[in-house]
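A protein chain is absent from this complex, but the other protein chains hold their places.
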Amino acid sequence: MTGGMLGFVIVGIIAFISAFFVVKSEDPVRSAIGLVVNFLAIAVAYFMLGAEFLGITQVMVYAGAIMVLFLFVVMILKLGSRDKVVDRAPLQRTAAIMLGIALLAMVMSAVIGADGAVASSVEVGPDFGKPQTIGKVLFTAYVWPFLLASILLLVGVVGSILLAKRKG
Amino acid sequence: MEWITALGDLEGLKSGATVYGQGGPWILGLIKVVTFILPYLLIVPILVWWERRLLSWMQDRIGPNMTGTYTFKDGRKFKILWGIPQAFVDGIKIFLKEDITPKAVDKFVYFTAPAVALFPAFALAGVVPWGPKEGIYGLLTPIADVEIGLLYILAVSSLGAYGVVLSGYASNNKYSLMGGLRASAQLISYELAMGVSLACIVLATGSLRITEMVQKQEGDLWGVSQLGVIQNWNIFTPFGFIAAIVFLVALVAETNRAPFDLPEAENELIAGYHTEYSSMKFGVFFMGEYAAMFLLSGVFMCTFVGGYNFLPIDWAQLSQTASLGPAQPIFAFIDQAQYWLAPLGFIAKAFGGVTLFVWLRATLPRLRYDQLMNLGWKQLLPAAVANFIVVGIWLVATRLYGSAGGWIAAIVSYALTYLFFLKFVFKSKTGKPTFETRTVTMVNSPAKKEAS
Partner (left out) sequence: MILPIATIVQQVPLGAFLGLGLTLFIMGGVGVLIRRNPVVVFMCIELMLNSVNLILLSFARYLPSGGAGESPMNSAVSGQMMVIFVMAIAAAEVAVGLGIIMAIFRSRNEVDIDDMSLLKS
């Protein structure tokens, strides 16, 4: 096994196990920890793909901000809630898992069938994933989507404040 | 063993060309890490001692000055280094204390939390340069000169919240949980102001690399070549000054230091998130706090105050100024000395930052929680964002109309921003000023409640 593949397998196993924790663990805080580890593993995968700006943004946005927000909410709710939220009936669970496995098998077979072993034959430029490239494109060709996204974020901020504000 | 002979070839080593693929990069990386981390680990106890001595001096006490005193037989006493051994003795004490694990804790999270708290303080060291890029120091520092250095610092320092939050949760103690909640809210709030204030510097520098930021600050003051003797430290520029103040306040909040130490407010929450931690588990939290304090002051020095240079004076240019005549060799010597003492300069400056933290702790009372949130969201963040916009206007105007046009645009836009702030931001709807006087008022006074 080559070094690159070994690294990928390690990252993949970490991502898989942590995702399993997210789905399986009964304690939402443990789910959140699993998700943080998962995000970090995916950030490493981004670095392996050469997208350093996106990798560090992944750490900053997801692991640094969104998950802290999640933990905050989970801990606040835990302060008040007495009883644990129980999971669904076993039949429903089995059905969902079977459905998932079937879907996975279907799509994976398509991936493997359709030349799944494509290595990077086309070489991208040396500035792939560099902050300069992304900045340039974001503020020229993608400036309208960028503005729309920022308006969306503003609306999200206002909306969440409205939702969370106590009346009176 | 080819890499040993290759150590002589400086440029080749820096580019990684000479010893690539022969174990050289690994060993070089190890040397880089060790040369930073070992002194760093030694500095942490000294910081604790420094804080205790300084604090006691400010509070008119003496502080720990006796450890390491040797008494001769005839009664004469010999003190080793003003009591610095106290720091190391404290370390040994905390190591050997009884380690108690409460029964009700969430074991896995409880034991990982201190490690998670310590991790960012050391991971931050990866991109901070403690010496110039040229010559021998360029081989050793920074550990990774990545293109996204500043983003890396923001990302890793935002991971610092997890140690606090997880320890608060795992302790299964209401006070700890409150501490963790407060910490997470506080860190999220102040990270924004910190990021925006750093973005001003990124805009002015045009790069996210920390080494480039330091190098840019060695240029002529305000870009005027007649003032070239003085270096263009970011804190000397108007926008840099505002950004530096915002960044410094956010830094104090980010490291949970007084007056922003609400997560561990001892008279409200016992000790907050580390109430249930004893012995070295507490020691690790302690170490993480001081290490983060030191390194983040180092980041502050690198981004705003000229990095490893002692003084904002361009000695090399002075030594080449013909009118100075016989003083030229002296300046040349100082230039050389500044180069070779650069690591000491970095450490001294970071110590200066820590001294500022201690001074704040000795001076200011702790903020109330709503005051903390108001300061972060209503004052620091608008100030940082306005500053960011003005920097943008300034740079565009400079590019279009030259340096003078840039200054005029900057002054006009600063004045407009100030008026805007005066009219809208600093005044609440009720007409009361948002800058409250810092007096003690009962928020939910029991007497008032009974009356209503």
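A few comments on the model shown:
Note that the chains are named A and B in the order they appear, and that numbering of residues resets to 1 at the start of each chain.
Just so it is clear, a contact is a pair of C-beta atoms (placed from the backbone, for glycine too) under 8 Å apart; a residue touches a chain by one contact, two chains touch by 3 or more.
Since we're looking at a predicted model, the values are computed, not measured.
Within subunit A, the residues in touch with the undisplayed chain are 2-5, 7-8, 12, 15-16, 19-20, 22-23, 28, 31-32, 35, 38-39, 42, 45-51, 53-54, 57-58, 61-62, 65-66, 69-70, 73-74, 76-77, 80-81, 85-88, 92-93, 96-97, 99-101, 103-104, 107-108, 111-112, 116-120, 122-125, 128-129, 133-134, 136-138, 140-142, 145, 149-150, 152-153, 155-157, 159-164, 166.
Operating definition for what follows: only the chains that are shown with their structure count from here on.
A separation of 30 Å divides the Cα centre of subunit A from that of subunit B.
On subunit B, the positions that touch subunit A within their shared complex are 106, 109, 146-148, 151-152, 154-156, 158-159, 161-162, 165-166, 168-169, 177, 180-181, 184-185, 187-188, 191, 208. Per the touch definition, subunit A reaches subunit B in the complex via residues 27, 29-30, 33, 36, 52-53, 56-57, 59-60, 63-65, 68-69, 71-72, 75-76, 79, 130-131.
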